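One protein chain is absent from this view; the other protein chains keep their places.
Going in written order, the chains are labelled A, B and C, and every chain counts its residues from 1.
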Amino acid sequence: MRIETEDRPDRPQEECGVFGIYGHPQAAPLTYYGLVALQHRGQEAAGIATTDGTKMYSHKALGLLTDVFKHGELEGLVGHAAIGHVRYSTAGANTPQNAQPITMSTHARNIAIGHNGNLVNAKWLRIRLEQEGSLFQTTTDTEVIAHLIAKAGVDDLAEAVATAAQQIQGGFSVVILGNDELVAVRDPLGLRPMVLGHLGQAYVVASESCALDTIGAEFIRDVEPGELIRIDAHGLESSRFATRRARKMCTFEHVYFARPDSDVDGWNVHAVRKHLGKILAQRYPADGDIVIGVPDSSVSAAAGYAEASGLPLETGLIKNRYIARTFIQPSQELRDTGVRLKLNAVRSIVEGKRVVLIDDSIVRGTTSRRIVRLLRSAGALEVHVRISSPPYVSPCHYGIDTATEAQLIASNHSVDEICEVIEADTLSFLTVDDLMAGFGFDKGDAVPFCNACFTRNYPTTLIDQSLREPHHELVHVGGSTNGSV
Amino acid sequence: MRIETEDRPDRPQEECGVFGIYGHPQAAPLTYYGLVALQHRGQEAAGIATTDGTKMYSHKALGLLTDVFKHGELEGLVGHAAIGHVRYSTAGANTPQNAQPITMSTHARNIAIGHNGNLVNAKWLRIRLEQEGSLFQTTTDTEVIAHLIAKAGVDDLAEAVATAAQQIQGGFSVVILGNDELVAVRDPLGLRPMVLGHLGQAYVVASESCALDTIGAEFIRDVEPGELIRIDAHGLESSRFATRRARKMCTFEHVYFARPDSDVDGWNVHAVRKHLGKILAQRYPADGDIVIGVPDSSVSAAAGYAEASGLPLETGLIKNRYIARTFIQPSQELRDTGVRLKLNAVRSIVEGKRVVLIDDSIVRGTTSRRIVRLLRSAGALEVHVRISSPPYVSPCHYGIDTATEAQLIASNHSVDEICEVIEADTLSFLTVDDLMAGFGFDKGDAVPFCNACFTRNYPTTLIDQSLREPHHELVHVGGSTNGSV
Amino acid sequence: MRIETEDRPDRPQEECGVFGIYGHPQAAPLTYYGLVALQHRGQEAAGIATTDGTKMYSHKALGLLTDVFKHGELEGLVGHAAIGHVRYSTAGANTPQNAQPITMSTHARNIAIGHNGNLVNAKWLRIRLEQEGSLFQTTTDTEVIAHLIAKAGVDDLAEAVATAAQQIQGGFSVVILGNDELVAVRDPLGLRPMVLGHLGQAYVVASESCALDTIGAEFIRDVEPGELIRIDAHGLESSRFATRRARKMCTFEHVYFARPDSDVDGWNVHAVRKHLGKILAQRYPADGDIVIGVPDSSVSAAAGYAEASGLPLETGLIKNRYIARTFIQPSQELRDTGVRLKLNAVRSIVEGKRVVLIDDSIVRGTTSRRIVRLLRSAGALEVHVRISSPPYVSPCHYGIDTATEAQLIASNHSVDEICEVIEADTLSFLTVDDLMAGFGFDKGDAVPFCNACFTRNYPTTLIDQSLREPHHELVHVGGSTNGSV
Partner (left out) sequence: MRIETEDRPDRPQEECGVFGIYGHPQAAPLTYYGLVALQHRGQEAAGIATTDGTKMYSHKALGLLTDVFKHGELEGLVGHAAIGHVRYSTAGANTPQNAQPITMSTHARNIAIGHNGNLVNAKWLRIRLEQEGSLFQTTTDTEVIAHLIAKAGVDDLAEAVATAAQQIQGGFSVVILGNDELVAVRDPLGLRPMVLGHLGQAYVVASESCALDTIGAEFIRDVEPGELIRIDAHGLESSRFATRRARKMCTFEHVYFARPDSDVDGWNVHAVRKHLGKILAQRYPADGDIVIGVPDSSVSAAAGYAEASGLPLETGLIKNRYIARTFIQPSQELRDTGVRLKLNAVRSIVEGKRVVLIDDSIVRGTTSRRIVRLLRSAGALEVHVRISSPPYVSPCHYGIDTATEAQLIASNHSVDEICEVIEADTLSFLTVDDLMAGFGFDKGDAVPFCNACFTRNYPTTLIDQSLREPHHELVHVGGSTNGSV
């Protein structure tokens, strides 16, 4: 029996969340709670490493935080500084070995490292490092960064991290724990988010501001692209490992990934989504009776659409909260006879209505078609689909896992063709300019965003793309079920 | 380290959901999916029993459905008829022994039985049965029903169930599987809900209609109060075990428990809630800038309030979806310093605003106060709380687990006092008449509802209330962690 | 992949061990340690129930004791009295529901009950009880005993147990825990063993004396056949529920089951086995160079044989200690190419030697043939098999699980034929008279033993044999892997 979530392959997947804290006697529990707030960024593995100044303690395993830390492991993670990580990963590589933080010892110290993002030159660097005699025990980009730190040839951790950060390219928000210091870096383009806060005297870094709120910490500011932050007993010190250049922050964090209560690089996520919904209503009106958002990610945009259009916002689709990763999928036969688990349409709301359906994106089109059919079978007269982002035409190389380009329906179909495939009455997407308007930019403005997934205009070269796949491969068997190595 | 959900003691808890199907080759998987749709009615144990006409197969354990059926157990549940059960239970009795369906053999047959509801004369009946030599291996009401069926002295299962049903009093929706038949009964007052549907030739019964939708079955009608349904190879047969009398359906199913996409006894749950929100806006207006519903149960009412008041509906509170039962709670020290896991307020929405906060009920008041404080700390200028039901003053005895009367804040505080306790600026509840208006009834109408939790006017005598607690008690140790017996 | 021990179907299996203690503040841990000493009597499920005088606490699950009590369950089993049980059971019925002690409440009290043995009229009694309206939730004989106790119609537990004991027939050693008393009974023929001891002021009963040794208790005496012992705050009281008659103690306890360090009914097990080995050497000499016993059960007999014959005793067969129940069996293909896990022959000992191989019994013959082949492939010139018991011709009905009569090689083959089947050079068994000589009896003496498995001469009628199998059957699915219900 195959076990997976119903529409798993049809959503982009964030690849991780990171958290770090220095200077608090309860560093490990606070990291745990911070990671809980970031769990939406990765549900397949989790881990925490701490230090008491001499020894480094760690625990990580496959599963949600509640699974990974259920046998009292938190109590063993002593110390006043900690980093933590939640991980999403593709099925093949979902092994405990790839869980993070990765811990290791170098001649100068222990280090633990956690990484959100994806490097575009990891393969290239790995080949070079392997030729120099480095051994790789995982298949993560993160281990590449670790080797670069170890080989930096300097004793100072922050300096070594800076040296490593100058060699890697792509999207990265990295937290590193040393013997008695915490270092954090964000990639020069700001592709992946990272914020800085404080909880009393303790400093905190995290992928999103909701993690600060959850532990009662106060937001200080976003970590700057190209910035390196070092926190130790002497306080916080900021430096740059890269010169300042135009930012290229990921718009998809706002469209889909980030939690609505987070502020990312100065914009509140819910507010942006609601604004996008309003723009959608203004520019792509639909002759509907009610507005329905696909739960949960499109609820904000739907509220904006309803407000701007004057149409009533209805809860016409109900999401089952209990469909977890380990859910037993219905057989094709049962699917054909109508078993539908994740979403249900409310007949008494939908019946006889012309529905305006708001969603944040269309990846393969299969989920959209299923929802349209669901609404029609519940009696919807018409279904007008409005998407609060532009057509998703090209894969992300900076830390988001989508289908391949061939699988992205918008990469090889017109909007009309997609409309037909998903069986909608009408379909509209935002343009990139519309999307930028959601952040307050006018057409023609230089924008601080990476929109490569909508434009194919990548802000970095894609070095690894030209490299062949490695000729040998390590496969860890059986790890996915019981968390063993 | 104590493991529980943050506000667990401060919400009423439904005590179960039931499901049954007869006449489908995939009876067990369909029951599994039907139960998934009912998982909100009970998250502490689950089980399924099937029959192939001669043998009866069963599996049950503590945990969510995804935990209970993760090792291929479904494949062993062969047969064309099945019943299933999801269970909520109070901590002390949360043992595998009390999981359902209970299976047993009598001289005539195997039977499996699953029950939603609570009997008011279970203790009384148990004493009588024990005196007659019956052995009890669980502490459930359900086992009382089973003994009554076994002792009915008739070979026909439906007749035996009718005999048993005539002896029990209280709220009950029960499904019983025999060697090759499925019997379902609903209590004479209709306190607990039950619907009937079909999937092709197969008949289905379930606690809520969303379970029918989920498996693609069509709704036929609600099971009548006092009705007994028998389904076997000859089709469906309906009879009555009790004379028709005034219905007393549970309003709290609509206010809080049932899924918004369910139709319960002719009313759609979302529609009722939205209607209640509108009434709330009309009769208890507030001088606010925005409307926020407490997720998830008050979202419909908040939408109604916003629509009727003209105020914008905002997603100002975000719920963490990953807080499960096994979550490690923060220490009091960390709580005091601000760790808050389940809900977060969105500062950019709330700041500087006068918030109208919609919630469905107030039990002890502690949760409400926490939310009010959360909103204020995120910058809300004022918080006006509007509750979409009347003050909850008295415990339910028909299948809903709340605090004791002493713990119910409304049982011994005025609305003004509660307002002060929860630190709101203003507070309003609906009256019982308002609540009934939500279903379309005018003041003075005879209503088919039990409102005892709001009125202390119980529709049955409470027989067991006068009995002492049993002098001996069985405690199963260790069951809660690993599902073993 | 099939998981089972290599030669599982080819050994008789004891069906249980019981233990009880009254009057010690550490009743549960002492029961745990006592059961560990009895683990050889049953490795498939284990459980303990305790009482503190008012509440009864219990925990049981599938698995070895170390598996069942690994999460701190022992700590929850408070009280000064306890009973415990280890269980072997046939595969089909190996479900948590059938684990013991069974706990239940009756009108007078809680009771917990654990049983070693097998009743010959359990089916018959069950039919009667079911007709009277009793419900059965397990398929064990033990539940039959429990119902008889509950229906005895007397308030005094010991009296009720006596009433029940008078109705059941077969082999039984039963421990029963009441609210504040411990009752133990042994069947009138003494088919199953039970001993009485004390640890300071506390009284202890157990299936074998090794359990007394393990907890540091002192042996008082064997419990008498037909005796009922009641232990409570007033001390120990003995009575008889059956008149004294000729004992029929199980010889196979001495030949194979019991631990060599136990004294059973006055004979030390190791001493009896060694004596049988000497008799074997005297009456059935073999022209061999060395003596090898099949580990572990035949080591004592082999030592006796060597001593009496003057041949050197050698450790020519080594048993792998790490082959557990969950072991992955080799495929037939691998078996054919020579994979042999449980036993290895030591070439340097065996090569060029004429081996006298001592074993305790031959059930199907497959294991014996495998061992003979193993020795030959290690270079043995000849293999002379000597069995320290008579041919096993007929199944036990009193608590030992063997193959069916058709599968018992000795039931339908002569000794010569068996010798040929197992590929031995010569083969001898003891006669029943030889066996009795091992206990010091002469030919013609009236012996206090049941030898029915060797003689087909059963000491009771076999009532259930004439009953059809029940027409309906309960199957618990999935219990064997995770211990859930």
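Just so we're on the same page, contacts are C-beta pairs under 8 Å (C-beta built on N, C-alpha and C of every residue); 3 or more make two chains touch, one makes a residue touch a chain.
Keep in mind that what you see is a predicted model, and the values were worked out from it rather than measured.
Chemist: Name every shown chain in contact with the chain that has been left out of the document.
Modeler: The omitted chain makes contact with A, C across the full complex.
Chemist: Looking at C:341, C:393, C:415 or C:463, which residue reaches the missing chain?
Modeler: Only one listed residue reaches the unshown chain, and that is C:341.
Chemist: Among A:65, A:81 or A:146, which residue is in contact with the omitted chain in the full complex?
Modeler: A:146
Chemist: May I ask which residue of C:139, C:207, C:251 or C:300 touches the chain that does not appear here?
Modeler: Here the residue in touch with the unshown chain is C:300.
Chemist: For chain C, enumerate the residues touching the unshown chain of the complex.
Modeler: Residues 1, 3, 26, 29-30, 32-33, 36-37, 39-40, 43, 64-67, 69-70, 72, 74-75, 199-200, 210, 213-217, 259-261, 263, 268, 270-271, 296, 299-300, 303, 307, 312-315, 318, 320-324, 326-328, 330-331, 333-334, 337-341, 344-349 of chain C touch the chain that is not shown.
Chemist: Over the whole complex, note the residues of chain A touching the chain we left out.
Modeler: Output for chain A: 47, 54-62, 68, 71-73, 76-77, 96-97, 99, 102-107, 109-110, 127, 130-131, 133-137, 143, 146-147, 150-151, 153, 179, 470-479, 481-485.
Note that in this section only the chains that are shown with their structure count from here on.
Chemist: Which chain wins if you rank chains by how close their C-alpha centre is to the centre of all protein C-alpha atoms?
Modeler: Closest chain centre to the overall C-alpha centroid: B.
Chemist: Centroid of chain A to centroid of chain B, CA atoms only: how many Å?
Modeler: 35
Chemist: Need the CA-centroid distance for the pair chain A / chain C, whole Å please.
Modeler: Chain centres of chain A and chain C, defined by C-alpha means, are spaced 59 Å apart.
Chemist: Please output the residue numbers of chain C that touch at least 2 other chains, ranges allowed.
Modeler: In chain C, no residue touches two or more other chains.
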